[in-house]
Each structure stands twice: as structure tokens, then as C-alpha cells.
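For reference, the structure discussed in these notes is given below.
Here the complex is missing a single protein chain, while all its other protein chains stay put.
Here is chain A:
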Amino acid sequence: MTLIKTTYGRRSFLKVSALAGGGMVIGFSWLASCKPKVDDVAKMPDEWFEINGFLKIGDNGMITIMSPNPEIGQNVKTSMPMIIAEELDADWKDVIVEQAPLNTAVFTRQLAGGSQSIRQSWDGLRMAGAGARYMLVQAAAKTWNVPAEEITTAAGVLSHEASGQTAGYGEMAAAAVSIPVPEELELKEFKDFKIIRTSRKNVDAKNIVTGKPLFGLDYKKEGMLIAMTVHPPAFGMKLKSVEDTEARQMPGIKDVMVINTYEEGTPRRWCDVDSFPELVVVIGNSTWEVLQAKKALNIEWEPFEAYEYEVYGWSEENTSKHKVPSGLESTSDHLMRMKEAAGKTANVVRKDGDPEKAFKNADQIIESVYTAPFLAHNTLEPMNFFADVTDEKAELVGPIQTPEYMEKSVSDRIGLPLDKIDIQMTRQGGGFGRRLYGHFLVEAAVISQKVKAPVKLIYTREDDMSFGIYRPAYYVTYRAALDKDKNLIGFHVKSGGIPEAALFANRYPAGAVENYLAESWTQSSNISVGAWRAPSSNFIAGAEQSFLDEVAEAAGKDPIDFRLELFEKAMKNPVGERNDYDAERYAGVLKMVKEKSGWNSNSAGLHRGVAAYYCHNSYVANVLDIEMKGDKPVIKKVYCTVDCGIVVNPIAATNMMEGGTVDGIGHAMYSQMTFKDGVPQQNNFDKYRLIRHNEAPKEIEVHFVDSDVHPTGLGEPPLPPVMGALANALYKATGKRFYHQPFMYNGSEMPS
């Protein structure tokens, strides 16, 4: 029997109510936004009873479950409620899911990031379901005057076998509301799961395929105006002057103004990254009218001087200084600067044994440099937010991954207390890290406050792509030392980037090599960067897994066997103490992909590459098969094996694996953001290449490790390793190593 404490962290979670007063009738926004079928309406209860902050039960047995975390396409809006429904012993067909608003009194960590939604909510969600089930059982015991232990539940029905009594959850909901929750609750054994580990389709799918207003960009309110911004054309520039006479006179235009998103002297938070805090804003009646007026503005820009601002640390107690250098940067200079910096001394992050000696005594040294460019996020739904700010309150609606942090930033900026700010999360047309940084939400609030009207702020694709918080540009040097028997005796990684480096010094192959050195260096920049799907891993996985292929080849070993030998060493006789991975699970996915792909038997006519990687608490391995059509590589198939603990919703987890695989291949192959004199050179999809349908793998086969380990996330882990598997397969197909992303520009040559 598994017991769980109901006081969890700093609060007792199941006592707080999400809504004023229990047992009230609640109107459904989804009914308003969809044309309901007659039987959908008939299914609605007359009365809802709120059991705890996560769920309410209708008198007819319908159950509404609140999904606390932002939905950015990772499908938590289905999988999180599944975990609650499991412990509640509900019938999934009776469940309606609603997106919860930001509510820090009820929910913890309403954030989408780091692939942590499921992992960090697992216990809390189970508790919410188990708590509600407990209350229903107690209510039935009282009503029927029988011992609670004798009552069983299944699919939304309570039964007492001895007396032959049964009741649906709806019949006991009213009585359950007032039952107190004990300090400890019993959870189900994993073997008894009926909903978790079964495939449940996306709860929003029907609304998506019929075009219902689900996204931030779709949100509307009576009297709402449209706002768009103009930001400097180059990083390193700021506003000098605006001439707006013509724009103001254009049809439908209400106002043109300059705003400061973050006021000087006020500290920002980590998620307040913003290269262009001063913006010109055009406000009008309709999108097209505002777009036309934007073009009629006459704006002068000027280079800025270096500056700095204060940023709160995570605890928000102390601040540190963030420095922004002046200058108009270009990709060609970046490459020169990185090459130079890579030759200089760097910070030693980890050192085991005596790497210098190992390299001196080596029989053979393999050395390679890998690079990757800046990347834009390019969520298909561009940045946008709705704001209605009055003297009394602020209502904010839209797509954001960090509502809890951004609420504080808005509060600081517009001078309203937190309890007067309401943030509603819409479905989000992709996140990938971009919507962790919510300057657009603050912009919308400031604009609404100034025009005294509800406003929807919309970025065009060009605004979105050229106002990026990009993935940094990376440069890594790898060296490996082999002795005369071809044993790996030394490993050196020196990782750098602009303005951040990608390095996990305590991850594989650390721990598996006697003499190991990990170093890092950085070069400053005024181009803003931030988390991009699988931060750091989105580069280092591909580089490391390609380099290990080179080393395996030099050692004359099969690439899978070579990796497995290293895992063997890390399991039996690990080097160092801070190793941050489980070598057994790591080796497990690699062995599984070897078997599933028929590595040794199944490769006639195919060029195969392999990779395995661990990040965000999950393990993934790939085998990728290429067939050459003339001089064109065609990706025939990708095998993915995954260990993410318990798989909550297999159909959705498989979808994430497929999508992440395509996304990883696409970015390694085609995508880059380059700069000339501070100007982003790609500002729409004619110049910025994203992978398209005909370039995706023809087949993707996904296998999950059967596991009873607590579930971990899948938003990010599928993306990194496939970049390495692709590079390794391309090598087999072309005889050339691909060192520089994106590969489509002949990635064997350093770009200039």
C-alpha cells in the first residue's frame, strides 16, 4: 500500500477552493465557444459540487477536472487530468477538462518548462484524485451506515457488496463536499492502473479540428482594440525619434505611442529578457489597418551605449547586474571571435585523473570542432497577449509558459497588487521556451493602461522572428586520447558560445573515462538568448554523439558496442562522484534500439547512424536510416527507444517522440538565424527554413521501456539525440563528417 501525505510543501493542498463557494453552478466557456451537440447539453448536470481545487462533480456524475499547467502542445491538458481521474477511479468518458487560470493558492508550479510538468506534479495530482475518492467513499459509508473499508469504487461508481448498495459519484457528491481529508491518503498500486498507461486522445482535438477559438490570437472582447509594435531593426540599436503624423490620420487608427516595457531602475526577473524595452506602438480597430499604419511611420534609430540592469535571482531576494554591450554584431565576426576564444584558456568545470598526461602518452588523438548557429523559436502562433487594465484591476489572457512569474512583473510595472491581476491561459500555438519570456504580456498591459481600453497585442511573423530570445550560437572542441590498444584513456571537452556555452560536465562520458577534462568559455553579445527546446542539449547531444562515432571508428569498434563498453565502466567502476545519469537506464535504451532496429542484420542498402542521450530526466536512443536518391539523402526510418519511467498516455507520448524527432532533424538540417550589423537576416519562412512534410522521415518507430519508475517528461528529450544519429548516418551515406549545423549548407565545412 502506498501512502501519501496531504500536507505537501508549504500548503495543505486539498483544502483550498479554486472558486468562491462550493456546490455552485458553473457556466462552461467551452459550451459558449463550441456549437454543442444536443446530447452534450443533455449530459450537463443541474448542479456541480466542488470537491477540491482540482475537480468538481456534477449531480449526474459528470466530472470536471482542472488542468493546472500551461498547454503548449505537450498534451498535459490530457495527461495531467488522467492522473487525477485514475486515483479518483473515474470513468474517463464522464470527464470534462478545463484549463485552470493562474491560481497560486491552489496550484503549485503552473509553468511549462524543462519537461517537468508531469514529473513534478505526479504526487500532487494523484493526491487530488485520491482525496476526492476518499471523500466520496466516506460520504457513502455515512449514508449507507456501513464501514468505509468495505466500499469499493470503479469507473465512477461506489459499491458495498454485502448490502448490495451502489451509487454513482454524482449521487454522493453533495455529501462528499463537507468530508475532511485526513493527513495521509492511500494511493493505488501501479498494477491497478486503469487510465494511466492507456491511450487517451487529446481532450481539445475536436475543438482543434473544427477551428474553435482556443488560442491567444483568437481571443476577443467587446470594445477591444488591436495593437502592434515596431522595434529597432537591429540588436544594438534603440529609438531616436518617431514621425507619426501620416500614420495617425490613417483609417481605423486610434493612437500611436512610445512605451517603455521595463522602466529603468526597476529590477527585472529571469523571464523578463527583452532587448527592445522601448517600442513604438500603433493602436487601431483592425489588424490590417494597424499593419498599414505601421508602414507609414517614419522612425529613426540609433546605436546604444553599453548598459546594465538589475535582475532578481531565483529567490527574488538579491539582484545581480546584467550587462548589455554596445555594437552591431555580425555572424562572420561571431565565428572569428569563437575560433579565437576556443584557442585560449577556459574555465575548468570538471577534471578527473590526469588528462594532460593521458594526451601526452596517447598513441592517437582525435580532435574535432562542432558548431551551431543561433536559432529562433518560431512557434507557429506568433507572440500575442490580451490585456484589459483599469485603475482597479488587470485582466490578461493569452499564451504564456510562466504565468506565475509574469504576474509579478506586470504587478511591478503597472502598479496594481497581485490580487488585482487575473491571468487566464489559452491553448498555446507552441512554446519551445519562447513563451517563458513574457515581455509581450507586460507590453500588452502597459498599452492597455495607457489607451484605457482592452487591447490585443499581435506580433507579425517578422516582429516575432526579429525580436527573438534565440538559442545561443555554439562552438565546441572535443579531443579523445586512445592508447596503442585503442582504449579510450582521455577525453577533453571545451565548450563555448555566444553568449552562453553548452556543457553538462557531469554527464556521459564523464564517469566512464579515467582522465577527463571539461572546460567552458563564453563571449558576450547584445543579442538576447534564452531557453530553446532542450537548452544546451539541443546542440551538445548532436556534437557529442557525432564525436563518439568518430572515436569509435578510430578505435575500430562498432559505435553501439563502443558506447556500451563505456556505460559498463560507468556502472561497474565509475570515475568521480558527481555523475549525473543512470548508466544502466542509459545503456538500456541503447540496447533496446540495437535490438528493435536489427542493427546488425537489417541494414542492406541503408546508411545507419546511432545516438543515445539523457536530458530532462529521460533517456532516448535513436537509429536513423538514410537511403541516397542520387546525391540526395532521404531519411527512410528513425527508430526511437525511450525510458521516461511510467508512460502516462502512450498515444500522446508517441506523438511527442515523433514530433521531437522531426523537429530535431529539421533544425540540425535546415535552420539558422544569422546577423549582419545587428540585423537578423531571416525574418520569415521564405528565408528561415523549417523542415517541411516531404523532408520528414518516411517512418518513425517508437518503443518505450516498460518501467515502474515515476514518470518524467517528454517535451524536450526526443529532440537532441536525433541530431547526432542524423550526422552519423550522413557520414555513412556521404563519407563526410557533418560538423556544422545546419547541415544542408554542406555542414562539413565551417561556414564563413
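Just so we're on the same page, a contact is a pair of C-beta atoms (placed from the backbone, for glycine too) under 8 Å apart; a residue touches a chain by one contact, two chains touch by 3 or more; residues count from 1.
Definition applied: contacts and distances are computed from a predicted model.
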*asked:* Not counting the visible chains, the remaining one has a UniProt entry; which protein name from "Isoquinoline 1-oxidoreductase, alpha subunit", "Biotin synthase", "Aldehyde dehydrogenase" or "MlaE family ABC transporter permease" does it give?
replied: "Isoquinoline 1-oxidoreductase, alpha subunit"
_Listed residues A:666, A:711, A:724 or A:742, member touching the removed chain_ = A:666
*Which one touches the absent chain: A:135, A:196, A:217 or A:445?*
A:217
*Of the listed residues A:3, A:154 or A:205, which contacts the missing chain in the full complex?*
A:205
_Touch as defined at the start, partner being the missing chain; which of A:104, A:152, A:286 or A:347 qualifies?_
A:286
*Interface with the undisplayed chain - residues on chain A*: 37, 72-75, 199, 201-202, 204-206, 208-215, 217-218, 220, 226, 251, 286-289, 292, 378-382, 427-432, 460-461, 651-652, 655-656, 658-663, 666, 684-686, 690-700
